[in-house]
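For reference, the structure I am asking about is given below.
Removed from the display is one protein chain of the complex; every other protein chain stays in position.
Take a look at chain A:
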Amino acid sequence: MAKPTTRDASTRGVDTAPEQEASTAAKGPRPFAKLESPVTALDDRVGLAALGRKNLRKVFPDHWSFLLGEVALYSFIICLITGVFLTIWFRPSMAEITYDGSYQLLKGLHMSEAFASTLEISFDIKGGLLIRQLHHWGALLFVAAMFAHMMRVFFTGAFRKPRELNWLLGVGLISMGAVEGFAGYSLPDDLLSGTGLRFADGMIRSFPLIGTWAEFFVFGGEYPGELIISRLYMVHILLLPGLLLGLVAAHMALVVYHKHTQFPGPGRTEKNVVGYPMFPVYMAKAGGFFFIVSGVLVLMATFMQINPLWQYGPYNPAQVTAGSQPDFYMGAAEGGVRIMPPWETYWFGLTWSWNIFIPGVGILGALFTGMALYPFIERWVTGDKEEHHLLQLPHQAPTRTAIGVAAIAAYFCAQLGGANDLMATHFELSLNAITWFLRIMIFVSPIVAFLVTKRICVSLQRRDNELLTHGSPSGDMERLPDGGYFEHHVNLSDDEAFTLSQHREHVPVEASPSTDAHGVRTKGGVSKNRARWSRFFYETDALKPSAEEIAEGRAHTDHENAEHGHGELTNDDGGEHGDNRELSNR
C-alpha cells in the first residue's frame, strides 16, 4: 500500500474529462455516467479507486450460517438508531416527582424522573412505544444473534489459528453486549428493573472482602442511592456503545484481513476463497438482509408487547413482584442463584457467604473465561499449529463438539433455573422438585450430553467413511429369487468424495521420552500430561479410509452392481444368491 497514488499517464492517459468521455463513449452506454464526476473528485482526494478496487472485489464465501453475525450487527445498528430517539426524551434522573401524565393507573404516585419520562415515551410521545419496543427487541436479538454466531464459529472450528484474536474480540463483544443490555434494562427505574438492579447489587456485594466497598463505589453509597441511574445512563449510551463500536470495527477489519473462512468442497483450499465479490453480489444480499432484519424487528415491536413497565409501577425498594426475571442473557446467573443451596462458612469470626458469589459471579465468569481460553487450550492439547481457513463440520471434531454441547447443557440448566417459578405454575410442578432436579442435572447433563454427542459425531464420521468406501444407497431395492433383498449402491462422485475426505486427520500426540539415549533429561517435547489430553481429544475419532481402501471399496461397489444389475450371479460374496439366475434387467 506504499505505492504513490499519482496516476501514471501512460496507462490512463492524460486525465482530462473530455478525453475520458470521448474514449468511453466509443465503448457504448455508460450507466454510471452521473457518478463519474463526484467519484473522480473523491478519487483525487482519498484514493477511492485503489480502495474500491481492493475492497469492492473482495470475495466472500456463501453459507446461511455466515449471516448470523450480520443479524447481530444489524440489530446493533437498529439499537443505535432507536437509542438516539429515546435519548431525546429520556431523563436519567432519580429525582422524585409526582406523576401527572396520561396513564391514569399511576396518577398521583411518586416516582423518579427516569420512570416518568419512560412513561411519557410510552404514552405521550408519538411513536415512542413502538421505538422503545423496537429498541428492546433489537437488544434481545443483538445478544441472541451474537450467541448463535459464537456457536457457529465454535462448532465449525473457525476460531482456530489465525483467528484466535478475533474470537477474543467476539467474547468481549458478547460479554459487553450483555452488560450493555443489563444497563438498559435498569434505566427505566420501574419495579422490574429496580429488582434486577438489586440482584446486581447482591452480586457486587457477594465478592468476598471487597463486596461492601465495591457496592458503595458503584452506587455512591448504600443501595439504591441517588446516582445509579445517571451513572448507568453514561455507561449505556456512551461508554459501552463506544467500546462496542470499536470492537465491532476491529472484529470486521480482522474478518477482511484474515479473509472469511469457507466450508470445504471441490476447488476450495486453505489458500483461496471461493465465492462472489462484495460488489455487487454481497452488497445487494447484505443490504437486503439489513432491511429484512429491520423488518422482522419492526413487526415484532408492533405486534408483540415487551416489558410493559407501566404495569410494574415505579421502583420502590420495599416492593417486589412474582415473575421478576432478568432478560435472557442474565438468566443463567439468576437461575444459578435460585438453585444454589444456602452455603455459608464461618472463618475468623466472620460469615463468608457463597450462595450468591459461586452461582452469580461464578457461572458468568466461567462462561466467559472458558470461552476466552478455549482456542488456546485446544491448541495446546492438539498441538495443531497450522493455519486453518477451511471450516470443519461439527462431527469432524467430535470432542470439541461434545465439549460445546456439554457446556450448552449446563448453561441451559442454569437458564431453566431462572424460570423455575414459571415452570412450576405452567406445568403444575413443585418448585422444590425443580430446584433439586436442576441441582443434579447441572452436573449430570453435561456428562450425558458429552458422551451422547461424541457417539453421534463418531457415528457420523463412520457414515462418511462408509459412503467413501461403499457409496451411497441408491434406493433401488431388488428382490432376489431366493427371497433375499439387495440394495444397489452408487459410488460418490469425485467431488462428493473429495468433500468428505479432504480434511486433515489428527492423531494423538505421543509423549516424548523424558530422557534421551544417554539417560540425560530432555527439555521441551510433549509432556505425559499433554499426551493424555491429546488422547482424550482424538482417540475415539474414526479415521478416514486410505486411498487404497477407498479405491478398493469403490471397485467392489462397481463390481457388485455389475453382478446384480446384469443378472450374472456368482457365489463369491456369501453364496446366498444361489446359482445363476436371470434377474430383471434394469
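Simple rule for what comes next: a residue touches a chain if its C-beta (ideal position, glycine included) is under 8 Å from a C-beta of that chain, and two chains touch if they have at least 3 such contacts; residues count from 1.
Note that in this section contacts and distances are computed from a predicted model.
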- [ ] One chain of this complex is missing from the view, so tell me which of "Anti-sigma factor antagonist", "Sarcosine oxidase subunit gamma family protein", "ABC transporter ATP-binding protein" or "Cytochrome bc1 complex cytochrome c subunit" is its UniProt name.
- [x] "Cytochrome bc1 complex cytochrome c subunit"
Task: Touch with the omitted chain, as defined above, among A:Leu129, A:Ala200 or A:Ile550 - done: A:Leu129
TODO: Pick out which of A:Leu209, A:Met304, A:Ala517 or A:Ala547 touches the chain that's been left out of the picture.
DONE: A:Met304
- [ ] Consider the whole complex, including the chain that is not shown, and state which of A:Lys54, A:Lys107 or A:Arg479 touches that chain.
- [x] A:Lys107
- [ ] Check each of A:Gly202, A:Pro398, A:Gly418 or A:Pro508 against the chain that is not shown and name the one that touches it.
- [x] A:Gly418
Task: Residue numbers in chain A that touch the chain omitted from display - done: 61-68, 71, 75, 104-109, 122-123, 129-130, 133, 136-137, 140-141, 144-145, 148, 191-192, 274-276, 281, 284-285, 288-289, 292-293, 296-297, 300-308, 310-313, 316, 318-329, 331, 418-422, 424-425, 428-433
